[in-house]
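Below you'll find the structure I mean.
Omission of a single protein chain aside, the complex is shown with its protein chains in their original locations.
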Amino acid sequence: MIDGFLALYIFMLAAFCGYEIIARVPVILHTPLMSGSNFIHGIVLVGAMIALGHAQTPFEITIGFVGVLLGAGNAAGGYVVTERMLEMFKSSKPGAGKGDQG
Amino acid sequence: MIDGFLALYIFMLAAFCGYEIIARVPVILHTPLMSGSNFIHGIVLVGAMIALGHAQTPFEITIGFVGVLLGAGNAAGGYVVTERMLEMFKSSKPGAGKGDQG
Amino acid sequence: MSLLPTLIKACYFLAALLFILGLKRMSSPRTARGGIVWAGVGMLLAVLATFFLPDMHNRSLIVAAVLIGVSAAWWTGRRVAMTAMPQMVALYNGMGGGAAAAIGAVELIGYARALGLLHVVPNTSPLQPESWAINGLPPMLSPVELSLGVLGALIGTVSFSGSLVAFAKLQGWMDKRFVFPGQRVVNMLLLAAAVVVGVVLASGHVSGPLIALFFVLALLFGLLMTLPIGGADMPVVISLYNAFTGLAVSFEGFVLGNEAMIIAGMVVGAAGTLLTQLMAKAMNRSIGNVLFGSFGAAGGEAQAIEGAQKPVEASDAAVMMAYAERVVIVPGYGLAVAQAQHKVWEFAQLLIKRGVKVKFAIHPVAGRMPGHMNVLLAEAGVPYDLIADMDEINPEFPATDVALVIGANDVVNPLAKTDPASPIYGMPILDVSAAKHVIVIKRGKGTGFAGIENALFYADNTRMLYGDGQAAAGQLVNELKSLDD
Partner (left out) sequence: MSLLPTLIKACYFLAALLFILGLKRMSSPRTARGGIVWAGVGMLLAVLATFFLPDMHNRSLIVAAVLIGVSAAWWTGRRVAMTAMPQMVALYNGMGGGAAAAIGAVELIGYARALGLLHVVPNTSPLQPESWAINGLPPMLSPVELSLGVLGALIGTVSFSGSLVAFAKLQGWMDKRFVFPGQRVVNMLLLAAAVVVGVVLASGHVSGPLIALFFVLALLFGLLMTLPIGGADMPVVISLYNAFTGLAVSFEGFVLGNEAMIIAGMVVGAAGTLLTQLMAKAMNRSIGNVLFGSFGAAGGEAQAIEGAQKPVEASDAAVMMAYAERVVIVPGYGLAVAQAQHKVWEFAQLLIKRGVKVKFAIHPVAGRMPGHMNVLLAEAGVPYDLIADMDEINPEFPATDVALVIGANDVVNPLAKTDPASPIYGMPILDVSAAKHVIVIKRGKGTGFAGIENALFYADNTRMLYGDGQAAAGQLVNELKSLDD
């Protein structure tokens, strides 16, 4: 559907973006970043939805259903966990109130 | 020729790449970088060649010819100037021989 | 292009943009919080748009699966303790890998069906180019699509089973490392077999049994590959599988013609690969060493340590610190296990009130994940400016009266400097033994992650305060309060 070379360009540019954005990040953010990027590949949910939406035999539908289930878990879980971690980072900033964290 | 959305994706990703690569560059490299990126858009030469290669009337051919001339100037000049500047940066590194620069 | 598909495509574009912007914000502490929200908005947009794709069947099943998946993950994600974050990330990551594998499986099975090899009579023709037009699965995949689809399925499956093993290990469901002779050879053979079957599939010879074999091999490889890796190396491995899932998503996105998946997946793939390298570097290891190394397994003869550990009472320890000028608190994995961060911060606040200069010193690999201690101390409310990193604090130890080590072991082990046979030899450590007095809180004579003795505990200026981290910190708090009364 996408011309092979165009896909190659997009692969390359996206890879550079990801690499450049992460380069020079302090160690203390490694875990939230890992979890944040974990959330971002939760976009696989969209693909699983498309797969299930076009599945035809019961077997395909079953696999598609499991796929959507897993994808939804990735997206939702990744979000919650990342948000919880980053929330704490925020409250530790000097200047921010020290009593308002969970 | 290129699907509009695909082009949009490529525009966006390329813009991020350019931005991310330049962020956090020391002041002393601003001029060589400006000249280096000036060289890179010398790729316009390729476009001018294509335009001239498909020009048909004498008027179009004239404009195309000027375009190629200008594009070639951009590419070649940008390269020479950048290379000369960066060469000096290199020789100023401690550890590098101090007698080998022009 | 009609309106609805254009709108849907615009949503996908926005989602990709928001993901990148979000990730950018996440990589700086100042803007990190907003970053995840931006990315979240992008995800919402993309998922909502997908519901409106034309020619989607099984919509009620989709809604049901999304609702179940989201609520289960949301519920566990909200409840889980901060210390269990690494395994949760592993779990969710494995789910993503599984989803990518499932997409690949559906594609392959659909392809096989279209080839008529499975002899299933579809209720509708699989060859309906129009209905798959925008983002559906093309019934006949091009060779490039088929290859990337198979590759994505392979990577996704490995990430799936590997991440689940990582989860189980970190969760404590699988304490022992599973090692047998020739393991590495078996793993390589498994991988080779999976690749060979994959190549056959990608060349268009798609059939049911072959698909099944392919996935079984990939699952097994992910499993066996991860089993021998020690629990504490897991963060690096999880980060690697995170990058794997990203790649798998990107490749499956290509097959589906979905640019948002392609871009988001590839961004994560690259970012995750770099993160993995950075993490391994912070632990003074190489990725290869993490994956195939025998960290702490064999090792030479350890240096014998002379002397005895000298215990101290909580009351004496409290007095020492109450009348000290400078105290540096060094937290380690034990702090996380004991969830002692709140008590420790309460104790530190009491000291500060008495005029003692208190700092927290955090080693880059203290705990079990990068930034582990920062997260815990931040949770307890310790302000940023009291927290020093290794390079900052090491020169200050000679001027420190008391270094209070709580649940840390490897990161303060002087053998890292002196014993070339030690598995942690060469790792930079926090130089606590340079302080005038050292007080160590731990439960007993247990070793740390590296499983080795610690010369610090036998040093002349070291006193051991045995007990659970939280309980010991509580005792210190009480002693300090009674001093004031």
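When the chains are written out, they are named A, B and C in that same order, and each has its own residue count from 1.
FYI, a residue touches a chain if its C-beta (ideal position, glycine included) is under 8 Å from a C-beta of that chain, and two chains touch if they have at least 3 such contacts.
Source: prediction; values computed, not measured.
K.L.:
Quick check: which displayed chains does the absent chain contact?
P.N.:
It touches the following shown chains in the full complex: A, B.
K.L.:
For chain A, which residues reach the chain that was dropped from this view?
P.N.:
Within chain A, the residues that touch the unshown chain are 5-6, 8-9, 12-13, 16, 20.
K.L.:
Considering the whole complex rather than only what is displayed, give the residues of chain B touching the chain that is not shown.
P.N.:
Residues in contact with the chain left out: 1-2, 4, 7, 10-11, 14-19, 21-23, 25-57, 59-61, 63-94, 98-99, 101-102.
What we mean here is this: only the chains that are shown with their structure count from here on.
K.L.:
Take each protein chain as a node, join two nodes whenever their chains touch, and name the resulting shape: line, ring, star, complete or other.
P.N.:
Its topology is that of a complete graph.
K.L.:
Once every inter-chain C-beta contact is counted, which two chains account for the most?
P.N.:
A-C
K.L.:
Taking the mean of the C-alpha atoms as each chain's centre, how many Å separate chain B from chain C?
P.N.:
Taking the average C-alpha coordinate of chain B and of chain C, the gap between them is 41 Å.
K.L.:
How big is the gap, in whole Å, between where the Cα atoms of chain A centre and where those of chain B centre?
P.N.:
35
K.L.:
Per the centroid of Cα atoms for each chain, what is the distance between chain A and chain C, given in Å?
P.N.:
Whole-Å distance between the two chain centres: 13.
K.L.:
What are the residue numbers in chain A that touch two or more other chains?
P.N.:
2, 10, 14, 16-17, 21
K.L.:
Taking each residue of chain C in turn, which ones touch at least two of the other chains?
P.N.:
Counting only residues that touch two or more other chains, chain C contributes 20, 24, 259, 263.
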